[in-house]
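Heads up, one of the protein chains got dropped from this complex, but the rest are sitting where they should.
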């Protein structure tokens, strides 16, 4: 496949564009997706290309337009609803959990909700306590949802397309921190598999499990460790719900040690659930306690040095793994 | 101390009454707390006793009145805000997380929010998918909140009083399933310690960690197991945030096995976090994998038999522990 | 509603009798439900619509089969007015697989896609945004149907009401918002819920035309609903209709009714829409004593059939517990 350098932003946009071209039922709605060009310029130009029926600017009313997305999905459309950032998602949480995730069940299987909700997510732009949240774990605990985390450019290009094939609601977390990052992507790369976690780097000494902003940070740390002779297997969870236990357990069965890295608050993060799955089915494979590097238990502070200290950095990963390996 | 038989409902009410008598700044506000007498009759008679300024009926507007509670707390009051049930709390989640839990930090320590939010919670009345939620874990993951789970009559009587002493926001989960249960309580029992988990039953063979609806169910199972010669140590977490690791670790160091029981959905439940704490600091004490009995990954169905199958029952606990012990 | 079309639909005697039949069916169905609740055949929350029948029937008669209907947890009336099978509703309340939601939902969650009946929502005002979205889909698909959304006056205090009304108006979607103002939200009287108690005035803030109607008068509701539907189809805009009504029964089976006077209830019972309409039809010679008897008998038979279906219905096996969480399970 011919590869091309592309920002994460561009990869996301190409995914949306392809989705809009593929299926007339698809439309994008969200705050500032149209005239403004998207809060992070992801949808820039799409209004001009597809018109106001397919690229809908909505008022500030998260519960309202997410709920409208649920309704439109029920009635035969394939809405992509952008909640500008996860920070505002709490306002729509009732619609997501009590309606989107629950209607199929409450109706005894009659009503499925083929809705995709995209949210910018995460820390890293000095946006402070109300604008730097990592709430993937909340959504990942909800039966009825499929929860995806876009940790790489490949997934930025393809996950939306896969999500749109789902008859059930999908939450797609995108990471604003990565928007300007350039990587090689196949420009005609299509939908990706959204049932599996992915081994992003093979290794034999320890398993590092991560997602989202953690992926490139972990790969960076793994490179550094490799130069020190430690081979880290890096797994990108990708699908936060339902979790792909198999891939995790297979890796732990090989390395016998695991570290989970994430930006989300430590208590109740994805790491806790990953620990539990490994304990339940892979306990006797473990040579040492599982460890986690998570977000600090603090609302994210504004100053750069404190913001950086709030979430694991590549050097923290390197240091932790060296200790775990006994160096 | 003279004991008296009292329903869980009555114990809650006595707590609220005492709080109102103790401090003029305290007032109760929530949907139907006044004229209706409380959705579950907990506040029946209080409007008549304390008047409409202290017992305020509010319109259906969860974000509005919870936010008003935050504001009133900022301005020197001590509001007890009742969110009728946790099922409606998502509508107020932004106020709880982005304001109540975060203002102290964002303001650099200037603004504390001495707010208590009570919510009816849990499963057990055939109220189906939108009315049977167990979302303690969401709140327990939020820095800045103190999260309490009222699993016994003693705590029903005293926890609110303790919560009102906190300068920081407290979420108090009450369990509608227990409202009519009768137990012995000291009628003059006051505030309880809200920093510690509590060993509700001593045992040497296995540690059972639970909270909320799980407490009496677990004690019932423990009695049954005791008659079979297995001594279960039952720990009621009580304080879901910040978790009291010490009590957990001390028990595991004694029994070397642990089971966590809760009604909340399995993925991302409290059990996952409890597992993690034990793994991190007590891994080498463990003789066997930690196990958990949690809510099934399904919106709660209406029919009794399916509802019961959705959460762990005493018999499930007995069976699981027997297997864990190797019987 | 300046531009509202004044033209009236004239009903045949048969149609009129059918509306009476529907109101009576709802009434009897709910009385039976209360009985079955007392026998513990039905559990959970049961919210009766008794007293408000003219609203569901009057509004629903204005709709076509293609229109989408959404309602609250107090939705037996709407489901029956929509011609859903009483048996499938009773079975649902029993929690049986033969129920319209396969027993998963119970009283608060009636769904039947074949009748375009979309619930059965128990989060107050949670369905309003969904209704806007369904209407938006119709507009995008150039369908001719409208979306009709029922909710209480209590719901109008929720932020979702505000957001949904504004979105509907902005997008000019074919949505009919029906506020059933029964003066109470559980035990909280209108005056404690809204600073502006003429709910229809809330339309102003959204540029949505609105009106209020006596919800105890089937003829008035029917006319208002017909007008509203015409308005929506002619103007391609939403409409907001407030039906002022009253529930004769407690909020749910758990309610001790401490918040209202028995006398008030008795006063409202004098406005009972069923005897009123029945008398009206008798006066107009559209209904004979014999027809009434036949109707009542027919209803009794329907109710019995429904109960039998529910009684004989089957329990879903526990092994299927986690079905219906994802599609294709």
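Letters A, B and C mark the chains in the order given here, with residues in each chain numbered from 1 onward.
We take it that contacts are C-beta pairs under 8 Å (C-beta built on N, C-alpha and C of every residue); 3 or more make two chains touch, one makes a residue touch a chain.
In this text the structure is predicted, and so the values were computed from the model without any measurement.
Of the listed residues C:11, C:170, C:212 or C:258, the one in contact with the hidden chain in the full complex is C:170.
Summary of contacts with the chain left out: across A:244, A:280 or A:297, the touching residue is A:297.
Check C:202, C:247 or C:323 against the missing chain and you find that the one touching it is C:202. Here one chain is not drawn; of C:161, C:184, C:231 or C:268, the residue touching it is C:161.
For subunit A, the residues touching the chain absent from view are 31-32, 35-37, 39, 41, 44, 57-64, 87-88, 91, 125-131, 296-299, 301-306, 309-310. Residues touching the missing chain, restricted to subunit B, are 27, 53, 58-59, 61, 63-77, 79, 94-95, 98-99, 103-112, 143-144, 146, 167-168 (touch as defined at the top).
Contacts to the hidden chain, counted on subunit C, fall at residues 157-163, 166, 169-170, 192-196, 201-202, 204-208.
Heads up, the rule we're going with is that only the chains that are shown with their structure count from here on.
Farthest chain from subunit C (centres taken as the mean of C-alpha atoms): A. Between subunit B and subunit C, the centres computed from C-alpha atoms are 36 Å apart. For this pair, subunit A with subunit C, the centres built from the Cα atoms lie 41 Å apart. Centres computed as Cα averages put subunit A at a distance of 31 Å from subunit B.
Residue positions of subunit B touching 2 or more other chains: 63, 87-88, 91, 128-130, 297-299, 301.
The residues of subunit C that reach two or more other chains are 103-105, 109, 121, 123, 126, 159, 322, 324-325, listed in rising order.
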